[in-house]
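A short write-up of the structure that comes next.
Only one protein chain is missing from this complex, and each of the others stays in its spot.
Every chain is named by a letter (A and B) in the order it is written, and numbering of its residues begins at 1.
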Amino acid sequence: MKHFSSYIPKYFSLVTGKAEGNTKLTAFDNALLSANVGDYNIVKVSSIIPPGCVFMSDYKIEPGSIVYCAYGFIICNLPGEIISSAVAVGVSNDYELESGLIMEYSSKCIKTVSEEKVKSMVVEGMTYRKKDIKDILFTSSEHEVKKIGAVFSGVLLWG
Amino acid sequence: MKHFSSYIPKYFSLVTGKAEGNTKLTAFDNALLSANVGDYNIVKVSSIIPPGCVFMSDYKIEPGSIVYCAYGFIICNLPGEIISSAVAVGVSNDYELESGLIMEYSSKCIKTVSEEKVKSMVVEGMTYRKKDIKDILFTSSEHEVKKIGAVFSGVLLWG
Partner (left out) sequence: MKHFSSYIPKYFSLVTGKAEGNTKLTAFDNALLSANVGDYNIVKVSSIIPPGCVFMSDYKIEPGSIVYCAYGFIICNLPGEIISSAVAVGVSNDYELESGLIMEYSSKCIKTVSEEKVKSMVVEGMTYRKKDIKDILFTSSEHEVKKIGAVFSGVLLWG
């Protein structure tokens, strides 16, 4: 069978942000801007780091690009509520040859709770896949809602 | 850092439609057909007009293509209910160099309400981004549910 020449991202980057807005969608949009991904056309994916895919702390992608991203978010219109989101990446010991795993989480809780949750999800997923974990990378945001608030955490897959 | 040669759509087109169906998914599918996008594999994106991306009132895309689309929709099974959806595009004064912004909205309301809502969301988003608005393009649909109804409004990003 002929091998499928598919698109496999070369780099991954962690992003996170938080914001207020006058509506739920503008709060979400403002959170994307706060995470420095507000000028992309984000496509949601579930949720693998390809073998050999390299972590980059920074990225330069042209505005308007289609960009794949595994992400979690929450939008809330209850003033005073604490909301948070987190993503974590499980990097395999043999990351040149084996996939890594992305997990995302969001809830009405402080960010350390979201962080612990995603990290334990990564551990569960990697264990289920019988892969040793070399490292877990993560990022998160926390926000106290004023009017309508949103938090967003994601892993960009690009390049 | 090497620049990412990403996919950036060249054209955008506004689409909208409404329909009935025997189930929620077939009502949605029929609304896609009514909007003239029923023969595409639509991928949801959030929600940017790339710099220099050109508005086209018409489009010719081959059936079965993967097509990116920012959209809003609502499916409703309450006979007699009025539902509507709308999308609006904020075109920047400097649209050759600056991104535009897409907002979408849907609710149990008449379409002029959905239109006003998305337009105000575009204004909020463009103001937040400190961009002057040259023009706002929009489209919408309204439907009175008979059995199970759906409305759909979107911005195709293609070419």
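Definition applied: a contact is a pair of C-beta atoms (placed from the backbone, for glycine too) under 8 Å apart; a residue touches a chain by one contact, two chains touch by 3 or more.
In this text, all values refer to a predicted model and were calculated from it rather than measured experimentally.
Check A:Leu25, A:Ile61 or A:Met103 against the missing chain and you find that the one touching it is A:Met103. When the omitted chain is restored, the residue from A:Lys60, A:Lys108 or A:Arg129 that touches it is A:Arg129.
Contact with the undisplayed chain is limited, among B:Leu25, B:Leu78, B:Leu97 or B:Ile110, to B:Leu25. With the whole complex as reference, residues 21-23, 25-26, 28-30, 32-33, 38-44, 56, 58-67, 158-159 of chain B touch the missing chain. Contact residues of chain A toward the unshown chain are 1-4, 6-9, 43-51, 53, 68, 70, 98-99, 101, 103-105, 117, 120-121, 124-125, 128-129, 157.
Just so it is clear, only the chains that are shown with their structure count from here on.
The distance from the centre of chain A to the centre of chain B, with each centre set as the mean of the Cα atoms, comes to 25 Å.
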